[in-house]
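Of the protein chains in this complex, all but one are displayed in their positions.
For reference, chains read A and B in written order, and residue numbers begin at 1 within each chain.
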Amino acid sequence: MNPYRRSLFIKIATVLVYAFLYTPILVLIVFAFNSSRTNVLFGGFITQFGPLIMDGSTVVQSPCGPFHWFCELGKNAEVMNATKNTLTIAIISTLSSVVIGTMAALALQRYNFKLKAFSQLSLYIPIVIPEIVMGIGILVLFSQVFTFLNGAFNLAGDSRLTLGLPTVIVSHIAFSVPFVTLVVQARLQGFDKSYEEAAMDLGANELTTFWRVTFPMILPGVLSGGLLAFTLSLDDFVITFFTTGPGSTTLPIYVYGLLRRIITPQVNALSAVWVLVIFSIVLLIQRLQSRTA
Amino acid sequence: MLKRLRENKSSQGTLLISPTLVFMVGLLIIPLILTLIISFGKRSPDGNVIYTFGLHNYIRILGISTDCPGGQAVCFDPLYANILWRSLSLAFNSTVLVISLAYPLAYFIARAHPIKRNTFLFMVLVPLWTNFVIRVYAWMMLLRTQGVINSVLGWLAGLVGLPFTPLEMLYTPGAVLVGMVYEFLPFMILPIFTSLEKIDNSLYEAAADLGANPIRTFFRVTLPLSMPGVVAGTILVFIPVMGTFIVSDLLGGKQVILIGNLIQRQFLDARDPTFGSAASLILMAMTLIVTFFYTRKFGFGEEIVAA
Partner (left out) sequence: MSEFAVELRDVVKRFPTPEGGEVFAVNHVTMQIKNGEFFSMLGSSGCGKTTSLRMVAGFEWPTEGEVYIEGVPQGHTPPFKRPVNTVFQNYALFQHMTVYQNVAFGLEMEGAGKQEIARRVGHALEMVQMTGMERRYPRQMSGGQQQRIALARAIVKTPNVLLLDEPLGALDLKLRKEMQLELKALQQKLGITFVYVTHDQEEALTMSDRIAVMSQGKVMQMGTPVEIYERPNCKFVADFIGTSNFMEGRVKSLESGRASVFVPPLNAEVTGFAAENVSVGDEVAISIRPEKIRLADKPALTQNCFEGTVVNTSYIGSDTRLHVDLNGMTMKVWEQNKISSLDPAAYYTVGQKVWLTLFPENTLVLPKE
């Protein structure tokens, strides 16, 4: 029996589901090249290079040609600022959660301690409660603590504690750590203690053992955990929405704000760039992983 | 110091876990407790919280009202109960729809040649890398009255010479359903794939050998063995659908108000955090109860991590 035999029904369903997954994205990217500023209908590509010429709401000619909206995006200070915030948050929270989560995975997989069962259980909380519950919980915490501290220390004006980048970063670490831990833990499950014991037996102390043996072994897991944390952070809307303040707008928050007002093909250009960038990062990480695995 | 640490394996473990515990307790457990405390409180005129103890917020959500139009002492106000019910049924419908779309695809990938399998899986992930909000926006573009779908339909109608009035698709419950299905479909495909991939080919052969035709093999062997994946996927889909407010906000407009929108508005527009906290805890209770009964019936697979 051919193990790879699949019925016609399955094949048709597969094509349809892939079409469902990709149509919106293709439409999104095609409209990034839309000559129509209102972006309701596709007005054709911008074909002419040269100084900007508009015909009503249609772009006839642009210095960037078809990439008009990408250039506009680059000139948009709000977008650039949101990009900076998004990346800052993602990078800091990924690095922190990778370190913290890897430590936790080692603790849970290699050691016995008092709060072990509780710790393991607490990691499932972010998975089994809706994000909005976590988001407003953190909002309530910060607002109550800040109100209290601002009152207690008579903070006013700029020194007042408010929501901003730090609160977003801390919240992102909180929801990323469980995912990193579970991924690294899954990787550690495949290895028994004997590798570490062998290293120690050959004269390596705990630290050397970790860096020379344990870490290289779990590196693929650490990388996938990091990639997961990074994409979760980039993608996050809900938690950021509740923990962000003025000046710490991220791209998803910015886009959400735009969608309730006017939408120009800039948003599409942003989406296209976004897909391309993450696609490259993932490919890179996969390369790294296949080399270390 | 180092020597003592080296000899005490338990404190090494505690040391390694402590940063995680700080985050889990500080940013998950304490906030939840705080939410609970606040849900018993009252809103002050300036939008702050007055700490009291009362169940008034919960009574309000459940629809027991003392402000009755007919002048009775107590009556039922279905406003919030309707929102809860709408959220629950939307989550249920989305999950069922997601399973029925995800299963064939997962099955296809699981039985693809190993070399091609990774590419097919990769293709499931790519849509996830556009942003959540951007994916909703894509559907706005498709579903608008002057949007892509209507344009294509109009063009097709023009080809065969039929009259065409654009369909009103955006800002309907259907749009929200499609948006939810689209957002969370990959989270169902991955765990189902993982559990299908684990099924040893010899099991199919054994079933065939024992006289089961392909359809019976599917229902007696494949489906039961892939249930852990379906369960994990359901958890990964049902819970976020219950709590999401952007999809309904952007694709449902004022038509479709879900519990997520209700909570969000309490914190931003209506400014009653105490009622919002109560609603949030009701939401959590609903998801936990559904998850609990569901996993108790079907078990809780490790597939959840695989996704």
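In this text, a residue touches a chain if its C-beta (ideal position, glycine included) is under 8 Å from a C-beta of that chain, and two chains touch if they have at least 3 such contacts.
Being a predicted model, the structure only gives us computed values, none of them experimental.
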Sole residue of A:K11, A:K114, A:R160 or A:R212 that reaches the chain not shown, by the stated touch rule: A:R212
Which residue of A:L121, A:L202, A:I262 or A:L284 touches the chain not shown here: A:L202
Missing-partner contacts on subunit A, residue numbers: 192, 194-195, 197-206, 208-209, 212-213, 216-217, 292
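What we mean here is this: only the chains that are shown with their structure count from here on.
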Inter-centroid spacing, subunit B versus subunit A (mean Cα positions, whole Å): 18
Complex interface listing, subunit A residues touching subunit B: 1, 3-7, 9-11, 13-14, 17-18, 20-25, 27-28, 31, 39-42, 100-101, 103-104, 106-108, 110-116, 119, 122-123, 125-134, 136-141, 143-144, 147, 170-171, 173-174, 177-178, 181-183, 185-186, 206, 231, 234-238, 241-242, 251-252, 255-256, 259-260, 263, 267, 270-271, 274-275, 278-279, 282
In the complex, subunit B residues that touch subunit A: 6, 9-17, 19-21, 23-32, 34-35, 38, 48-49, 101-102, 104-105, 107-108, 111-113, 123-142, 144, 146-148, 151, 182, 185-186, 201, 204-205, 208, 214, 235-236, 239-240, 242-246, 250, 260, 263-264, 267, 273, 276-277, 280-281, 283-284, 287-288, 291, 302, 304-306
